[in-house]
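Each remark here refers to the structure printed beneath this line.
Apart from one protein chain that is not included, each protein chain of the complex appears where it belongs.
By letter and in written order, the chains are A and B; residue numbering begins at 1 in each of them.
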Amino acid sequence: MIPLQQVLVLSALLFSLGVYGVLARRNAVLIIMSVELMLNAVNINFIAFAVYLAPNKVVGLVFAIFVIVVAAAEAGLALAIILRVYRNERTANVDEVDLLKW
Amino acid sequence: MLLPMPLPASARRFQREHPTAWAWQTAIVGTIVLGGVAAIVAVIAALKSFTVYSAWLMPAFCGGAFVILALVRNYLPRKGDWVSIFAITGAFTIFFFLLHDYLTRTSGGGLAGFDNSFDWLNVGNYGLRVGFFVDPIAIVMLAVVATVSLMVNIYSTGYMHGEARYGWFFAVLSLFAAAMMTLVLADNFLLMYVCWELVGICSFLLIGFYYERRSAVEAAKKAFVTTRAGDVGFLIGIILFWRATGTFDVQTIINAAVHHTNGLSGAYLTVATLFLFLGAMGKSAQVPFQVWLPDAMEGPTPVSALIHAATMVVAGIYLVARTLPIFQAAEGATTVVLIIGVVTALMAATIAIVQTDLKKVIAYSTISNLGFMMAALGAGAVTGAMFHLMTHAFFKALLFLGAGSVIHATGTQEMPEMGGLAPKMKITFITFLFAGLANAGIPPLAGFWSKDEVLKSVFDNQNAVYLILLLLWVLLSGIYTARMIILTFFGKPRVRHIYNHAHESPPSMLLPLIALGLLSIAAGWVAFEGIGKALGFPGGIGQFVIPFGGEGELLSINGGLAVGATIAGLLGFFIASYYWWGLGERAARVAAHFPDLYDLVRRKFYFDEMYQAIIDRVVLGFGRVVSWFDRQVVNDTGVDGSADVTGFAGFELKLSETGKIPNYALAIAGGVVVLAIIAFTTQGV
Partner (left out) sequence: MEVLFGVFAALAFIAALRLVFATNSVQTTLAPLLVLLLAGLVFVVLSHEFTDTISSLHAPQVVFYMVGGLALAGGMGVVFANDLVHAALFLIMTLLMTAGVFVLVSAEFLGLVQILLYGGAVSILIIFALMLTRARETQALRLNGPQWPFALVTGGGLGAVLILMVGRVDAWKGLTDTTYKTINDIGNALFDTYALPFEIASLVLIVALVGAIVIARAEETPELPAGQAEQR
């Protein structure tokens, strides 16, 4: 009843917002949040395609579950890394951490 | 004490304080272990119904030992020398199964070669196969390699006892054995060349084993560079043959050359063959490449025996023997081989007469024998050459090991400092004497039969001049052999404290001496049909190693020739006794009488000086030009110029590398967007 394109547009907008957040934000936790936003958009896409394009299969749904699992793992690890960085550098702002610099 | 078990401190003290008893233990336990290994390998081989197609197992054993020793030798008891001995014993045992299977397969007549090859790599529609090829020539060579390797390994446990890098020595010995066996078994030139270089590397490593000594480093470098000059020729030859036939397979190339197909004829064939011969000349120290071999005596004596007398240096002989049909098909090639061989033989034998270093005398003797073998091949006597190769390997290895025993006992290599050692080192003396007699070709020792075989074919096939020159060579051999024995073992002790210090060597060194001594006496008897048949061969060696497309021959002794050669040898002994018995005043008088001639021979015909001059003038002059070009054009403009450009660019561009992750993320995301836009506008999806 809901057209597929509407769902896809929602997902595209959410994804773009996530990209903007990742690029613009300074705080590492905020960046992680934006990444979660992107993952969410991806999940919406998976489910939408699964339901609309392959209604007789469950592949897309199962894949969405795996995405959620990976996202949870990623969130846990990333937050642990942020914690470690914060403890070493006394900051969670990514532009103040430039260990990559020559 | 030989098995994996760390030595307790008390045992180490015992080892230090009672070296002789320690050596006895080594010998006894070692013998038991050798027997055990041989038995195990024999049972396994018998169960697996070993065939000639499994010949690769021999090098595989030794290669495995090298890997083990190269990685963990310092964690093994006794630095892992037993691993090397295990492996070479295994290979030695396998050899007999190989031989047995080969003889069984060929008992119906026809001594074919057996090839076991596999695809190595495929490039496009060009395939390269490598494999292992077993034929009588390879079998004779394998017998030499396996036997001498085993003897030298055992001997080294005594001779190298207490050296730093003891384990490394055995590791390289294993690698050498593996490479040498693969070289012998290789069915194509490419694999042969790889192993050719590999044995060269082993030779380099072992000559320079005492790399703390500057002379050893120089000698290693010299050997490496000199043989490399020949190896380049070998490589060019291989490429020329490949260009004509499109294959590296030895048998295919031989067939093409013999039938003059694939454009293998005329000048092309001759040039390619002579390039091939260049490799053989370098490895076998033929004139003008002979200069490296005497210097190679800087290595430990077991190395001299194994690599620089019995196996590696005869690789050149082996190469020519294996490809002799090509040489015979190429116009003029055999004549070149013959002349080079004869010149080498005579020159080296002459130099050997005036050397005072015991090992160098033997080294020149080796060169001269190699020249003799080359001459035999030039005369077309592949049987005689391989026969002499085998007997020579045994008695020359024995000479070296005996010399090593003497050096071990006296601590010097200079014969003028020795003298009168016979009663103090009875076993060494007796074995050395037999080896020397074999070297001089006195019947019924090994050297006599092979020498006779060669002389006979020269007599049958070639100009009488060569025969006379070779008889002269026999005389010279007798002289230097006798001089060496007299100066070392007879007469009065010339340096008292060395004489007092001298003692007989430990049993681990004496056992190989005795074994090789027996071989030096008896190895020549395989020329007889009866003995060959008793051993399971189709007959004497003349019926086993058959020239390409020829017939087996029975042993036939030309009475006059045999007597003449023997007389020449004995005459050499008498001349040497006359001039050097006692303190050698007579020889000194002769030298004083012909100072220029003496100087010429003593300075080795000025070959080293000549090369030095060539290097100084030509090579260094050319080098200066190249150096200028390299400095000014390549370095300052090319390398430094591009480096400056890169450095400047880097200096400017480093400002863009902020090290801040958001910037990099932005670049990535922006790139994705740009790509997406491009795709969107051009693809239209």
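The definition used in the following text is that contacts are C-beta pairs under 8 Å (C-beta built on N, C-alpha and C of every residue); 3 or more make two chains touch, one makes a residue touch a chain.
It should be emphasised that the depicted structure is a prediction, and the values quoted were computed from it without experimental measurement.
From the options B:Leu103, B:Val271, B:Ile514 or B:Leu666, the residue with contact to the unseen chain in the full assembly is B:Leu666. Within chain A, the residues in touch with the undisplayed chain are 1-10, 12-30, 32-34, 36-37, 40, 43-44, 47-48, 50-53, 55-56, 58-59, 61-62, 64-66, 68-77, 79-84, 86-87, 91-95. The chain not shown here touches chain B at positions 662-663, 666, 669-670, 672-673, 676-677, 680, 684-685.
We take it that only the chains that are shown with their structure count from here on.
If you average the Cα atoms of chain A and of chain B, the two centres end up 69 Å apart.
Residues 654, 657-662, 664-666, 669 of chain B are the ones touching chain A in the complex.
Those residues of chain A lying in contact with chain B across their complex are 19, 22-23, 26, 94-95, 97-102.
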